[in-house]
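For this depiction, one protein chain was excluded, whereas all remaining protein chains were kept in their positions.
Each chain carries a letter (A and B) given by its place in the written order, and its residues are counted from 1.
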Amino acid sequence: MVNTAIDTPYLVADGVSKRFGDTVVLDLLTIGVGRGEFVSLLGPSGCGKTTLLRLVAGLLKSDSGRIELGGRVISDLPPHRRNVGVVFQNYALFPHLNVFENIAFGLRARGAAESQVAETVSRFLALVKLSDYADRPATTLSGGQQQRVAVARALATHPDILLLDEPFSALDRQLREGMQIELRALLRELGITAIFVTHDQEEALVMSDRIAVMHKGAIEQFDTPQAIHGSPSSRFVLDFMGSSVTMEGKVTGTADGLCMVETADGFLRVSGGFIRGADVVVATRPEHIRLVAEPANRPDANTLEVSLTDHIFFGARTVAHLKTRSGGKLKADVAAGDIAAARAQDRLYAEWRVDETMVFPAETGR
Amino acid sequence: MTRTQILTRGAVWIIGFAVCVYLMLPLFVTVAVSFSESSVFNLPPPSWSTRWYEALATKRGLLPALGLSVQIALLSTAISLVLGTLAAIAVVRGRFPGRDALSTFVVSPLMMPGLVVGIALLQFLRGMGMRDAYTGLLIGHVIVTLPFVMRTVQASLSLFDFTLLDAARTLGLTYPRALLKVMVPVLSPAYITSGLFAFLASMDNYPISIFLTDARNKTLPIQMLEYLEVRPDPTIAAVSSCLILLTILVLLFTERLIGLRRLTDF
Partner (left out) sequence: MTAQRTTRDRTWLLAVPGVGFLFAAYAVPLALLLLVSFKFPETFTLSAYQHFFADSYNWHVIWNTVRAALLTTGFCLLLGYPAAFALAWSRGAVQILFLICLILPLSVGIVVKAFAWTIVLRTDGVLNQALVGLGILGQPMRLIFTEAGLIFGAVNVFIPFMILPIYSVVRLMDSRLVEAAQTMGATPLYVFRRVVLPLTLPGVIAGIAFVFSMSLAMYVVPTLLVGERYMTLSRQIARSYLYLRDEQLGSTVAVVLLVFSLAVIVSSQWLAGRTRGAP
C-alpha cells in the first residue's frame, strides 16, 4: 500500500475496528489527516467509508483503536463534545426552523450570546450567498440551497474538522460541479480540515489534496490524486479510478530494468521487479493508447495488432473499441476524425508508452 | 452512548413494558374470571370450570344481542367504507373551498360526546315519526364508524398516484369502474385498518346505542350492562373471552396480510 504520511497529523485514527454482528466493516484501520487538508474517502458502497466518518463524528463507537483530533483523544467523547461539523447526505435540515435558526442552532445549543449568534450567522449566510433567505423555512429551499445551508450550519460552530457524507449525491451534474468548486474555495479560505466521503472518483479527483481509496474495510492507497490515477498500487485502485484496459501474461525475462511479459497477443515491456515466470496483469488507460498504421518498434513503446469493432461518440471524445488477434478487448480514446482514418488502413496497431504501462500481480479474489 | 442516553432509553423501555402489562390486565382478568367456578367475582378463583361457556347458548337475550351487534357493525362499516371513500376522494382531489373544514366535519363525531349525539338523533327521528329501532341504530352506527374510515382512507389516498386512474380510463374503463378496479385494491390496507377499527367501535358503542335501542333490539354492550346491573355473573366474561379470541385471530390474519404496523395509520 502506497501511503504518503504527514509529519504531524491533525486527525489520527489509529487501529480502528468496527464490526456489525458477524460483518467486519473496518479492520484495524489507520489514517492521518493534516491540518487544513482536504481528504476524500473513496470507495464502493460497503467499503466502510461512511462507517469511518461516523466513528470520527462520534455517532458510532469503535470496537478498538483510538481517534485523536488536534492532540485531544476524542474516541470516548459523545458527539456533542467533539467539536466536529457534519454535513449529511440528505442535508438533515430542521424542518421546523427557518434558515437562520438552522445555522444558529449549534451556537445557541452551546449557549452563545444572541448578539454573537446574529453576527456569526449573518457572516456565514453571506459566505454561502443566502443572505436573502434567512427567514425562509429551511425545507422550502432548492436542493443546492439546502446543501449550502447545511454546510453553513456545520461551519458556524467553528469545528475542528468538517465531515461530509456524500453531500452532493442528490444534486444534478451541473449543480454538483458548481458546488464542488464553491465548497473547495470556502474551505480553503477558512483553513478548515475536511474529510469527504464519496463513491464518485471524478469528484474525489477534483476536490482532494489526498484520496484514500477504501475497499472492504481497509485503505488500499492513500495518496495525491495524480499518484492514485497515474500509479495505482493495486488492481482494485486501477479499476476504480478511471477506465483501464488489461491483458494477462507471464514474465519471461528482464532486460535494461524492464520486464518482458508474454501475452496471448505478443510481448509487452513493463517496468517492474517481477521474477521470471510470475503471472501478471498488464494495464494502461484508453487515453494513453494511439491508433497507428505502422508499429513504432521502439524500446519505449508497446504495440499490439488490433481491429476496430466499434466506436462510441461521447461529445468531447470518441472511444474506439478494439479487438486483438486473440480476441482480447481494448479501448482507446481518439479524436472523431481518427476513426475514418483507422478504417482506411489495412492493418491497425494500438500503441502506448512503456512509462504509461502499469503492471500488477495476477491475483484471484479481491 | 452516554449515560444519560442509556438511562433515558432504559426508562422508555420500562414504561413501554409497564403500559403493555397495564393494557392487558383487564383481558387477563376477564379470561380468568370466565373460567371461575363461582359466580362471585373473586380472583384468584377458588376453582376452575367451563360452565359459563356452556351457559352462553342459553343465556336469555345474549345471542340475539350478539347477532344484532354483529349485523349492525358489519352493515354500518360497509356503508361507511363506501361513503367515506367517496368523501375522501373529494377532499384529496377536489379544489373547492372548505375542503379542510369538510374533512374536519366528517371526522368530528369521534370527538363529540356520544351521549349527546344519541339523544339528538333519537329526538330527531321521533320527531320525524321514525320509530324503527333497527334503522335508528344503523344510522347512529354509521355516524360512529364514518370518522374512522374517513381519517384512514384520506391519509392513504393522499399518497395514491391518481395517474393510475387516468391510465385505466385511457385503456377503456369508465371512471366508476376504474375506481373499483384500480383504486380499491391499492387502498385495501387502509380498508382493512379502518374496517377493523370501525367494526370494533361499532361493536363496543354504548353512548349512542343506549338511546336508540328498545326492548326487542338490544346491542351487546347494552345487554351486558343490563346483566351487570341486574344479576352479574361470569357469563359476560365468557362472551368477552370469545370475542378476545376472535380478535386475536383477526389480528394475526391481518399481520399476515398487510402487517400489523399498518393498523397504526388509523
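For the reader, a short list of remarks on this structure follows.
As a convention for this text, a residue touches a chain if its C-beta (ideal position, glycine included) is under 8 Å from a C-beta of that chain, and two chains touch if they have at least 3 such contacts.
None of the values given here were measured: they were computed from a predicted structure.
Considering A:V86, A:V245, A:V270 or A:A332, the position touching the chain not shown turns out to be A:V86 (whole complex). Taking the complete complex into account, B:V116 is the one of B:L63, B:V116 or B:L164 that touches the chain left out. Where subunit A meets the chain that is not shown, the touching residues are 57-59, 78-86, 88, 90, 92, 94-96, 105-106, 109-110, 137, 139, 153-154, 157.
By the touch criterion stated above, the residues of subunit B touching the omitted chain are 2, 4-5, 8, 11-13, 15-20, 22-27, 29-30, 33, 41-43, 82-84, 86-87, 89-91, 93-96, 102, 104-106, 108-117, 119-121, 123-124, 127, 139-140, 142-143, 146, 150, 175, 196-197, 200-201, 203-204, 206-207, 210-211, 220-221, 224-225, 228, 232, 236-237, 239-240, 243-244, 246-248, 251, 255, 260-261, 263-266.
Assume only the chains that are shown with their structure count from here on.
Per-chain CA centroids place subunit A at a distance of 57 Å from subunit B.
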